[in-house]
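With one protein chain withheld, the remaining protein chains of the complex are depicted in position.
Letters A and B name the chains as they come in the text, with residue numbers starting at 1 for each one.
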Amino acid sequence: MSEPTIKIKEIEELLGLESSGDERWFLRLSNYDDAGLDSIVFAQDQSAFEKALASSAGLIFAPMGSAHKHDSRVFPVKDPKYAFALCGRWLDGFASMVIHPTALIDAAASVGYGTSIGAGAVIEAGAIVGENCFIGSNVTIYGCAEIGDYVVVQAGAVLGAMGFGYVRGEDGSYVRFPQQGRLVIEDDVEIGANTTIDRGALGETRIGRGTKIDNQVHIGHNCRIGKNVIMASQVGISGSCVVEDGAVLAGQVGLGDHVSIGPGVILGGASGVFPGKRLEGPGQMFMGVPAEPLKDYLKTIARVRRLKGRD
Amino acid sequence: MSEPTIKIKEIEELLGLESSGDERWFLRLSNYDDAGLDSIVFAQDQSAFEKALASSAGLIFAPMGSAHKHDSRVFPVKDPKYAFALCGRWLDGFASMVIHPTALIDAAASVGYGTSIGAGAVIEAGAIVGENCFIGSNVTIYGCAEIGDYVVVQAGAVLGAMGFGYVRGEDGSYVRFPQQGRLVIEDDVEIGANTTIDRGALGETRIGRGTKIDNQVHIGHNCRIGKNVIMASQVGISGSCVVEDGAVLAGQVGLGDHVSIGPGVILGGASGVFPGKRLEGPGQMFMGVPAEPLKDYLKTIARVRRLKGRD
Partner (left out) sequence: MSEPTIKIKEIEELLGLESSGDERWFLRLSNYDDAGLDSIVFAQDQSAFEKALASSAGLIFAPMGSAHKHDSRVFPVKDPKYAFALCGRWLDGFASMVIHPTALIDAAASVGYGTSIGAGAVIEAGAIVGENCFIGSNVTIYGCAEIGDYVVVQAGAVLGAMGFGYVRGEDGSYVRFPQQGRLVIEDDVEIGANTTIDRGALGETRIGRGTKIDNQVHIGHNCRIGKNVIMASQVGISGSCVVEDGAVLAGQVGLGDHVSIGPGVILGGASGVFPGKRLEGPGQMFMGVPAEPLKDYLKTIARVRRLKGRD
């Protein structure tokens, strides 16, 4: 495995720019404090840009039109933070692929080429893990799970446990409804530490391509999560919910069962949606329990607090 | 191990019916899309029943009095979903018992006959696990835990960790209060993935027979949870709470310490109860933070939103 480096030429390719013929190369990404000639930093605005110039960084991604263009360290780009992230992904490509000898991969499971699996991770019989994935230590992947390519699953996550469905008998005791469906995780999904995603009861649970899920999120059985959805930590999604493409769920959001969230909807932190409801509106933000459009929520807060003057 | 099958005769026994002498048998449960002559489906109402009839299912549990009784596939029962779940439990009985060779069972722990234990699960010295349990991969059961029979513990759950109790010294630092009690899980309890239940501090924490607990639930030290209680995902129960028989706690409910929930009480999603409070009323639903009876909660929401017209 060669030492990780990124050349100006490679950066230009990542950003779809013509080659300038510049032959410099860099070893790492850094913040300003820790910068050196071997590192790249980024500046998203003018104030950050001045700090970046004062650092020892070897290359500075800066907004188009930034001053100091005569400084050869300045590399103007449309979105400096995005350029920086693309370089991170490039450098990640140098990470070596390792299946830890203590990973517990059943002989009847399938693991694709280029996939790393951490110590003590369990891949049960029947599970399919794609190529170039990163599966953390102590992860459990049940046999009902089918994982795409370039999927990241951090330590302690549990994929494909039985969902929470019971039928109550006349004596008040509960019998589990069959939990025998599949879990499908599409390509480029990332899943945080100790997150749990349950298998379908009879059908499937599906997480769409490119969706990013933080730590300690719970997704119940038979949910259908779209593409490029964002779920921050401790979000809880009850069974049979639909979350469409590009939605954003902030931390601790809760959805009752059979909730439907339209494409591009944004749910603010700790907001909640009652069972069976649907929220829609690309880019529209909702807040509170039960969740209402942001401007209504802010008015509600203000009015309730104004009540204080009345007693 | 024989192939899993369920005969009409066995279904009749499960449901307490007299034998009809029908000798058909089935291999699996399914939804309508995936149905075949070898599968059983259920229809809870007339609309579902029509879909079921249009499917290729070999047997259809349908409500008493459903039309099409002349179709030999129709099996009328009092509660079709419940009958379907009972068949699921029957077929589960064919699952083979396996203690995975990498399960880490201390020589001073005890594991009953018929119990399955997943890869990487840890059963520490002193722990007692009953018969016919299913312990998932990467579960940790501390030595203070006593687990009954027919208990299901899904992957990543932690049973019997030290509770969260500290005493503050004059210098502002904290000293842990002794956490040396037991954890008792009675028969037929089911526990979800990555759930945590702490041992008692000096006494015990106890989960009553038949209680079902979803993923990522936390139950603190010295709690006493009754029988046939339901706790959906991400419920958080502080120390020394009592939850009586048949209560239902929806997702993300939070109880402060020393809360008491009466038998059969229903707490809606994300509702919260302040420390030391008691809620009562079998079948009564509470919502909000602090939780109030559902009809009061709905009035509160309506009135607050009506305020909007006043400015």
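The rule is short, and it goes like this: a residue touches a chain if its C-beta (ideal position, glycine included) is under 8 Å from a C-beta of that chain, and two chains touch if they have at least 3 such contacts.
Since the structure is predicted, the reported quantities are computational estimates derived from the model, not experimental observations.
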*Identify the residue among A:G58, A:G118, A:G220 or A:G239 that touches the chain left out of the display.*
A:G118
*Just one of A:K9, A:R24, A:R168 or A:K212 touches the chain that is missing; which is it?*
A:K212
*asked:* Considering the whole complex, not just the chains shown, which residues of subunit B touch the missing one?
replied: 104, 120, 122, 124, 138, 140, 142, 156, 158, 161-162, 164, 166-169, 172-178, 180, 194, 196, 198, 202-203, 216, 218, 220, 234, 236, 238, 252, 254, 256, 272, 274-275, 289-290, 292, 296, 299-300, 303-304, 306-307
*Which residues does subunit A use to touch the chain missing from this display?*
29-31, 33-34, 79, 81-82, 84-86, 88-89, 91, 100, 102, 118-120, 136-138, 152, 154-156, 188, 190, 192-194, 210, 212, 214-216, 228, 230, 232-234, 245-246, 250-252, 269-270, 288, 301, 304-305, 307-308, 310-311
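The rule is short, and it goes like this: only the chains that are shown with their structure count from here on.
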*Using CA atom averages as chain centres, what separation in Å is found between subunit A and subunit B?*
29
